[in-house]
Each structure stands twice: as structure tokens, then as C-alpha cells.
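Of the protein chains in this complex, one is absent; all others appear in place.
Chain IDs A and B follow the sequence of writing; residue 1 opens each chain.
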């Protein structure tokens, strides 16, 4: 508890650029661990990282131009469908990793995401990336802050740890 | 303006290791955004990141051994030819991303690179990487500082944000 108070001034900032299952898992393990220690945590989702913020049933092709329709349809709308950064790393596939995690009773990415939101991790969606990729605020899970690069830089400059994942 | 002055002491350091189009784009959006806020910015290009510093018409096979000749010929000499980090991410190719950026009037990587140089971003080329990859100073765009790992570490240790991209 005293420990937790001592860490309250500390701050972790993650720029989540990747949508690889294993890299997102690493980001959430860090974020949740930091919150458990009492640190402030911001996850700024840009480019592929935006994919973790989409609400599966809200993804809609309406009001999108052709490219954005194709893009929305082709990218996984559910975090559990994200690929591994090493898809075929020495033949080790994602289903195998997930099975190994099951055997260890380790939570899945969707559990970590839910946990991070409950623990008070601040999530930001990169405004510019949303414009380029054609994602609308309505397609995101609720209570996500849409923020520009200035917001990211101010937060990261104050952080004790800034990581690009 | 007051804002800009307050940020003048702040410093962003990027170690650009990747030559993926999307990752380079992210690096330049951060670098240009930071300069617009008045922050100091250093981009230290190592390994594949060196590819963005080559001047297309200056790349020359002269005085290179066989490997370096092949290497020079096979790596893209123009930043717009760089691949995506997720080449086939769910079928979304680079031409599609570039089209989506066109639809948003978003500038391309080559525009961002030009902008970053005009805005006063400090660019360093990693000396060791140049030796291994067989790139010469004459092949780089003008006014690039060739620097060793010590220079990088000193700059990064003083920075408020250090990212490995």
C-alpha cells in the first residue's frame, strides 16, 4: 500500500502502433501491472493499434468510401482474431500459443483489455490514424478519447517510461 | 506561442531502425508534430532506417564489394518504395493505404521527410550500420550527420521521450 502510494507519481505511456496479438498482450501486461503498482497509464492507439479499440458489432460500412469499406471488412474487428507478430515463427502458430496460455490459466487479450479499462488505464485513439483508416468514433468501444499527436507528446514527455510497441 | 516556448526545453529522440512505410510515417508524424510544438527532435537512423537517408540518384555500386553491390541494388532507394510492416495484413496492401491517404489529402512519406528537414529535425546516420551495409556518406541526402552509438546514447539520455521504431 505504501508502495502503491510511492508509485502514484509514476507514469507509463505506451504508443500502441502494432495489432499483433503477442505485442498487444505485452502492452496490456505492462499496463495492468503498472496500474496494480499505482502508476498512471496511458495507451495511445495509432495505426494498426486502433484495431483493438473497435467494437465488433458497431463496425459499419455505412458512409465509407470504397477503400474504407474494404479496409473495415478485411481487418479483424475482434481482438482475439489478431495475428502473431511472427505468424509462422519456426512453425509456432497462434492457436498453439493460446493453448499454452490456457494450460497456464493465463487470461486472453480480451480479458486484459477489459481489465485495463476497469483498472483505469487512459485509452486514446489517434485522430489522424482514424481519418486515414476511415474509422468513426461510433465504431469504437465506449469512453475512448480521440486525441491528436500533441496530446500524445505532452503525455509522453511527462511519463517516466515511454514505449513504442 | 507561449506554449511553444514552454516546450523548447523538451526533447524527442527516435531511433529509427525500421524501413517500413507505415512505421516511418509514424516516426515523421511524431517528429514534425514535436517540432511544431517547439520541441527539439533527433532521428537517429540505424540498420534499415538508413534507407530513408539515401539519395536515389546518388546510390552507386562503385567501390563496393559484391555483397554490397547486390544489397544496394536490391534495397529501395526511394522512400516511397518502402514496404508496409504488415505487407499483407488481412489483404490490405500499401497501394490501398496510400490511396486512402490521398483521399484525405494526407501528405506522403517523402513530403514528411522534406518537412522534417525544413523544420530543423536533427538527422543522424549510424556509423556502424553504414559500414556493415556498405553505404557511403556520398550516397546520403545532404547535411546528414554520421554519428556513433555514443552520440545516440548521450542524446537519448537527455531526451524526455526516447522511442525505438
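By our rule, a residue touches a chain if its C-beta (ideal position, glycine included) is under 8 Å from a C-beta of that chain, and two chains touch if they have at least 3 such contacts.
Every value quoted in this text rests on a predicted model; they were computed, and no experiment measured them.
Residue B:46 is the one among B:26, B:46, B:97 or B:121 that touches the chain not shown. Residues touching the missing chain, restricted to chain B, are 15, 17-19, 46-48, 65, 67-68, 70-71, 74-76, 83, 128, 131-134, 148-150, 152-153, 156-157, 159, 162-164 (touch as defined at the top). Those residues of chain A that touch the chain absent from the view are 10, 12, 22-23, 25-26, 29-30, 33-34, 36-37, 39, 85-86, 89-92, 96-97, 99-101, 103-104, 106, 160-165.
Keep in mind that, in the parts below, only the chains that are shown with their structure count from here on.
Inter-chain centre distance (chain A to chain B, centres taken as mean C-alpha positions): 25 Å.
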